[in-house]
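Below: the structure, in structure tokens.
Yeah, one chain of the complex is gone here, protein chain that is, but the others are all in their spots.
As written, the chain order gives the labels A and B, with residue 1 at the start of each chain.
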């Protein structure tokens, strides 16, 4: 099935654009949330985003087992939206998982999914080199995931200030 | 009147491009500076930029009351250039103003302006998540302003290494 990667920085409108693209399709809508509320600031953001989506959506939390969640929830009449791969990358690192193997599993699940998949990811590599080694490692892992997913999917869009810039047009 | 948003990172050539676009229009040129010199480094940058602009420009400082300054200075034969919205966002936060209301006022002033408006803004959301909460809040506010302005204006250009990339072409 067709799939889409939506890239963007913080407050670029990537989640909203991904949701609009999902809502433009017919069928059920499943939101696979990778966010985990570690503190009040995160919990507030998660609740706001959930309220934003409206009743057509069901939400499933998948902070780590993302490939399994895609496989479990994708059906011919269902759109699966993953938001976002960059928090997932962060969760993988914190849980000391092998991100290379996890990414291979993810790509297999996305490409084998019977329904359309829309994946959201942050672009985090366009600032100054971070001071600490963990942030550099996170940036590397997130960037590699973005490259691999971008190569595999049918369409890639980068959001800037709420405007979509097509990086890989749908064939 | 027609208006333009010029986005870009640090040293992307956004101010220079915005000035060239303004100078390509006929009429008077008013530079609305949102910068405030808190230290020697800032004062030096401001002075260099002012010298760069040349005698066709008049400069007005508007660190906070930006909507009012646009309304006061826009005329049919006058180009107003705002440089930049991101420092303004930072000034709003430091002054504990409501950025949502201020942005609504700004957009009303831009859309009602009898002359053309050119707005410069920084893209600050494409690096690693900042460590401290204030920087994250600033990034959120700046990003939301960019999205709202980009949606409202006629044309949006993103500068990268001095080269313009059209994100929203003029109709």
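Criterion: contacts are C-beta pairs under 8 Å (C-beta built on N, C-alpha and C of every residue); 3 or more make two chains touch, one makes a residue touch a chain.
All values derive from a computational prediction rather than experimental measurement.
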Given B:5, B:89 or B:126, the one touching the chain that is not displayed: B:126
Contact partner of the left-out chain, one of A:67, A:120 or A:142: A:142
Per the touch definition above, residue among A:20, A:47, A:101 or A:167 touching the missing chain: A:167
Residues of chain B (touch criterion as defined above) contacting the omitted chain: 8-13, 41, 123-128, 130, 135, 138-139, 160-163, 165
Touching residues (missing chain, whole complex) on chain A: 5, 7, 9, 121, 123, 125-129, 133, 136, 139-140, 142-144, 146-147, 149-151, 156, 158, 165, 167-168
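The definition used in the following text is that only the chains that are shown with their structure count from here on.
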Gap in Å, rounded to a whole number, between the CA centres of chain B and chain A: 31
